[in-house]
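These notes are about the structure you will find just below.
Apart from one protein chain that is not included, each protein chain of the complex appears where it belongs.
And then chain A:
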Amino acid sequence: MLILECPYCGVHAEETELQAGGEAHLKRFGPGSSDEAFHDYLFLRENPRGVHLERWRHVNGCGKWFHAARCTQTLEVFGTYRAQTSAPPQDIRDKITAKRPGWTWREFEG
């Protein structure tokens, strides 16, 4: 059972109280971008074994979207952080680096 702490209401919410929102920090390519960039934005997703950054929604709770950094292999949760950001904050990166030195995820790294 996955338990994530909602950064807005502080609840340690279990998975059934949450809704998965897919990959975090997507860069959107819309009108004016090349077909290739639009294709990659629309279809290509990270599917790592290890460190992953995701969006979640506290749907049966305060209703807010937030981000979570976790390991897909061990289900270990490194931390959760607010949605109002386009990159993981430094304290989250440090927590991941402490457990998984040399990690990378898209353009982010420890």
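Please note the rule applied: contacts are C-beta pairs under 8 Å (C-beta built on N, C-alpha and C of every residue); 3 or more make two chains touch, one makes a residue touch a chain; residues count from 1.
FYI, contacts and distances are computed from a predicted model.
K.L.:
Between "DNA 3'-5' helicase", "Carbohydrate ABC transporter permease", "Sarcosine oxidase, gamma subunit family" or "5'-nucleotidase", which matches the UniProt record of the unshown chain?
P.N.:
The correct option from "DNA 3'-5' helicase", "Carbohydrate ABC transporter permease", "Sarcosine oxidase, gamma subunit family" or "5'-nucleotidase" is "Sarcosine oxidase, gamma subunit family", the UniProt name of the unshown chain.
K.L.:
Touching the absent chain: which residues on chain A qualify?
P.N.:
8-14, 16-17, 60-64
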